[in-house]
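Every protein chain except one is present and positioned as in the full complex.
Going by the order they are written in, the chains are A, B and C; count residues from 1 in each one.
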Amino acid sequence: MSPNAYVLLGAVLFGIGAAGLLIRRSPLVMFMCIELMLNAVNVTFVAFSKMLNDVGGQVVVFFVLVVAAAEVVVGLGIIVAVMRRRSGISADDLSLMKG
Amino acid sequence: MFATLLQATGAGDKLVTPEVPWSHLAPQLILVVGATVGVIAAAALRGRLRRSVGAVGAAVVAGAAIVSIIPLWHRVSNPAQGPISAVNGAIGVDRFSLFVTALLCAAVILASFTAEAYLQREGLDGPEFSLLLLLAAAGGSVMAGANDLIVMFIGIEVLSLAVYVLAAMHARRISSQESGLKYFLLGGFASAFLLYGIALTYGATGTTSLLRVQSFLAERVLTDDGLLLGGLALMLVGFAFKVGAVPFHMWTPDVYQGAPSPVTGFMAAAVKTAAFAGMLRVFVVGFASYADLWRPVVGALAIASLVVGAVMSVVQTNVKRMLAYSSIAHAGFVLLGVDAASAEGTAASLFYLAAYTAMALGTFAVVTVVGGSGDGAHTLDAYRGLGRRRPGLALAMSLFLLAQAGTPVTIGFLAKLGVIRAAIDADQWALAIVAMLTAVISTFMYLRIVVAMYFAESESESDDRGELRIPWGVGVTIGVAVIATLVLGVVPGPLEHLSDDALPVLVAVDGR
Amino acid sequence: MSALVWLIPALPLAGFVALVVGGRRLGDPWAGWLATAAVGGSFLVVLGVFADLVGRGAEARSIHQELFTWIPAGSFQASMGLLADPLSITMCLFVTGVGSLIHLYAIGYMHGDEKFSKFFTYLNLFIFSMLMLVLGDNLLLTFLGWEGVGACSYFLISFWHTDPANASAGKKAFVTNRVGDWGFMVATFLVWTSVGSIGYLDIANAAHHGEIAAVTATAIAVLFFVAATGKSAQLPLFVWLPDAMAGPTPVSALIHAATMVTSGVYLLVRLNPILHAAGWANDLIAWVGVATALVAATVAVTQNDIKKVLAYSTVSQLGYLFLAVGTGNYVAAIFHMVTHAFFKALLFLGSGSVILGMAHEQDMRRYGNLRKYMPITAGTFIIGWLAIAGVPPFSGFWSKDEILAGAYAHNKVMLALGLITALLTAFYMSRQVFMTFFGPERWREADAVATGDGDHADAHDSAHDSAHDDHAHHLTPDHTPSESPWVMTLPLVVLGALAIVGGALNLPFTDSTKVLEHWLEPVVGVHELGVEGATLVALAAIAVVLGLVGIGLAGAVYLARRIPASTVERPEFGWGLWIDRGYAAFMGGPGRALFDAISRFDKAVIDGAVDGVANAVGAAGAVLRRTQTGRVRNSAIGLATGAVAVLVYFVVRMSF
Partner (left out) sequence: MFATSLVQTLTFAIAAMICVTGALGVVALRNPVHNALSLVATLFGVAVLFIAQEAYFLAAIQVIVYAGAIVVLFLFVIMLLGVDRAESFAAERHPLGLAVGGILGGGVMVLAAVTLFAGVDTATGRRSTVGALAPSDDLNRIGRALFTEYAFAFELTSLLLTIAVLGAVLLSRRASGPPIDLDEFPAEEPDADAEEVEA
């Protein structure tokens, strides 16, 4: 299987994730879309790693996983803090500051 | 076959871990160890001690980091030794990274002095604030020295995650949490772009190490460099978001407005500095051979930031928002230096960042005081009659604002002069002229605040607002910022020499 | 003495620092005396340096003193250096000389003000900035002083800033000047890229060797002229100066008549090597100058506020200076700048004395017959009037005549406009003098303004919209004006004497009487007017006649009419009445409309343009603001749009 297909799949997933973040209004789902984008990057990294016969790409994926985990803790912490005030809020309602 | 493979790759050998030159990483180590000790202390201490250890502790740790930079600077400046690449070439210790680290530490010191009384006033006391500041500075410092794109990315994440939390930390203000959430979601979005850019660059060059990217590009001409260009584009997006350049700026005003005022000051000063440091390192040094390609983009970002920042700041009524837009315009100015893609441009950018660090922290220290209990009085009305109520505070604020407007005898003037000079040296006349014009427009906005402070009487008399108290910590911050703004404005020589010397260099580790 | 050049700016700076530290403790009047001493001391040093330079040969008349390197970085070097040559020392002489007189005067004028010491703090800082502007050996240092005088002017205009009108006047001055500053900055960078240095000596060298291309030189000249129009109040940026009269009168005299407003002219004269190569830029300067002179003079005719008349008159006289610069007649520009500093400072200080004597009333329609109560003020004011009106042998005659001679050699239309301006100048100044010092004591008629001289030319600008020098004025019909104290009259007398003899600086009779011309030769070079003796005399005669006609007209209108009825009714005054009627008809009809129109043009179009830029920015901001909805999604869309744009750019670049 050509590595190109993997890289292309990465691009598709990245695009879907980006579109999702632009379309959805729930902070939680937006955050899931970010995770989606990170996974797309991971697919790309592994594909290149295979192409180049280089272990570096795989190690990077490991780091991305750690970053994602830390991001989830902080991100969900913030989301919980906001939603504790107002449950079921959508990101569009968060427009106290504008202009 | 399996055995040969093992031998070929040396998988069976003893693991040789890289040598860590502890003394070269002293500034970062001091910041990190200080933060770790702080975490333990926070768990162990109780009561008043726990409360007060934070701000002073952070200032002491950051101060120690600055002190540790001095011998390192001399060592790196010594031609016999020169800059090094430590820990298998992951991080560079050169005058550039040291300069930026010193700036970040200074920002930590001033921000924690500003925050000292703020946290008590707002009932947020606890050491976490200071610890996060220290960790953020460590992350920024890593960005300034990163010789590897992955190290750069993790540095950015360390810095960003700490600042996301800081922005959202004011539990009683929904706007603070809102700003934290916005910053987090958009920051994550931008990080994904940056990371994808790194992936594409890895695909094109086979490495994430800037050093090897550089030598790879030097050795061969890519006939078909779509991957690399895509990578460059997406990395540019990521960095442009972090520095708050238009059109990636839209988080800036909301987040600056909502975040606790001392945090806003830190964001304006330190986050911007670190982000620009990363940008300079990756683009001006790492991808110098592609400068012709990315320069137009940076130039366009600069023009957009200058114009939008200046124009939008004029129509605001909230002072924190005005300052947020002005920070976008300032980012535009620094981008002039980046766009020059030269040693001069880098030096000018660094000088600008140093100047902006002083001006922004001073300005937001005043904002912290004027914001009052609850950190909510940030409209222009809150500043009316300040010249009569607190003449000293108003004078300092006027100085910071005029400096940001680029008035001579202040450091702000020389900073603007420097980047414009660099732009002209790089034959970017259009950029230079736009920069000067927008500086005139911004003046309206800075002047509006000054006029409000001095000439417009407050409609509701000061009685119902109570007397503004200036805590000692804020006094220290304002004092230091005033001295820096004025003294370096008249005698910029020392800082200019430092920033001239502080050029990023990528040096190979021995044997590679 | 030459080693002491640094003392010239250092003394006012020391005075400023001392006043910042201990001004409040010194209080009224000692803070004022300290400030005056600082400027006076500086004046003495200037005199010493002047004597030193006079003793040297023409080629050696230049002291260049580098104090330290200011901006050391890279190719763009700027030193903190002083350049004392005939041009800068001439400027310094009248800046510190007139400056110390005005300081002295202000001790009396500001007596009793609660911010007495602060006033002198600013005043000393202003003198320091002005001296840096003049003495700086490079453009950046001049720019430093340029901004410094602007800031001081801003502070001093809004000195009594409890009054919103004063505050907005200060703001207007600041903003208008920023537009000019932009020109200065761009021009400085242009100079730097084309010459490789921003030092005046290097610029002059490069220009003499023809290293600056004509196009570049023109661009530089135009941009510096833009800067000068801001600072020196020329069309279209002159709007701030009349409004600036909201400040205390000594400020008007020092900053807005004698010193700061001339800095634009100084800058252009200093850069005369560039102007030589600048082609059409010179014509532009001359035309703008003469147009400003004419427009401002016509507006001055309609003003009733004693200081506003002088303000427009200043704008008009500055126009003359630019006319001289544009026609390459630099000596005349400097000459008139000096004499103008004498007589305009005198007139402003005199008006301040009048204002003080009349309980802060500034409306001339409530004055009259003041010569009886304030003889010294009246006498010196009349000297100033004769000087500005161009009556020989007062100083203004000689200097204005040289400018007109230069205009004659250059372009006859310019000459004609200049002559009309001269006539108008004589007219409005005479009007002011007659209304103030002659005629009936109109403040005794309680309703003089209200019922108002309806048939009169000047019912236009009512007392309400004139900016007032001070907080409150309560001029009652039983008020008795009194002469000002000696600290105020002494400067008047000294300036009066200078306004009489100032013309002796550069008498056109023989080569040896052209003192100023030979003195300035090392800086501005030799400029032959190409106007012969007979023509010169004829020109002078025409100018004098026009001046006298102006005075006569004004006398007929404002003086003759005030003569008691029994005397007026004699037949030989009929022509006076006729002229009066004719003039009144003209002023009531087309003339009035014209002057009003110009006045309105000033308010609507030029003020409007300044406001318009601000409004345009505001409107653009309001539109852009709508994109900032505060929603995360919108921000994300912005980010994604940017990302797509950057990607598209790279894809496009890739395919080519």
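Heads up, the rule we're going with is that a residue touches a chain if its C-beta (ideal position, glycine included) is under 8 Å from a C-beta of that chain, and two chains touch if they have at least 3 such contacts.
All values derive from a computational prediction rather than experimental measurement.
Colleague: Just to confirm, in the complete assembly, which displayed chains does the hidden chain contact?
Modeller: A, B, C
Colleague: Of B:H74, B:R172 or B:R469, which one is in contact with the hidden chain?
Modeller: Of the candidates B:H74, B:R172 or B:R469, B:R172 is in touch with the missing chain.
Colleague: For the chain left out of this view, which of B:L131, B:L236 or B:I441 touches it?
Modeller: B:L131
Colleague: List the residues of chain B that touch the chain left out of this view.
Modeller: That gives, for chain B, the contact residues 2, 5-6, 8-9, 11, 15-18, 20, 32, 35-36, 39, 86-88, 90-91, 123-124, 126, 128-129, 131-132, 135, 138-139, 142, 148, 150-151, 154-155, 157-158, 161-162, 164-165, 168-169, 171-175, 196, 200, 203-204, 206-207, 209, 212, 222-230, 233, 374-376.
Colleague: What residue numbers in chain C mark contact with the hidden partner chain?
Modeller: Per the touch rule, chain C residues meeting the hidden chain are 633, 637, 640-641, 643-644, 647-648, 650-651, 654.
Colleague: By the contact criterion defined above, which parts of chain A meet the unshown chain? Give residue numbers in ascending order.
Modeller: These residues touch the chain not displayed: 1, 3-9, 11-26, 28-29, 31-33, 35-36, 39, 42-43, 46-56, 58-59, 61-63, 65-70, 72-74, 76-81, 83-90, 93, 96.
One rule holds for everything that comes next: only the chains that are shown with their structure count from here on.
Colleague: Centre to centre, by mean C-alpha position, how many angstrom separate chain A and chain C?
Modeller: Whole-Å distance between the two chain centres: 65.
Colleague: With chain centres defined as C-alpha means, what is the inter-centre distance between chain B and chain C in Å?
Modeller: The mean C-alpha positions of chain B and chain C differ by 45 Å.
Colleague: By the touch rule stated above, which residues of chain A touch at least two different other chains?
Modeller: 18, 21, 27, 30, 91, 94, 96-99
Colleague: Do you know which chain C residues sit against two or more other chains?
Modeller: Only 625, 628, 630, 632, 636 qualify.
Colleague: Under the definition above, what is the set of chain A residues touching chain B in their complex?
Modeller: Interface residues on chain A, with respect to chain B: 7, 10, 14, 17-18, 21, 27, 30-31, 34, 37-38, 40-41, 44-45, 47-48, 51-52, 54, 56-57, 60, 63-64, 67, 70-71, 74-75, 77-79, 81-82, 85, 91, 94, 96-99.
Colleague: What part of chain A is in contact with chain C in the complex they form?
Modeller: Residues of chain A touching chain C: 18, 21-22, 25, 27, 30, 91-92, 94-99.
Colleague: Write out the stretch or stretches of chain C touching chain A in their complex.
Modeller: Within the complex, chain C touches chain A at residues 625, 628-633, 636-637, 640.
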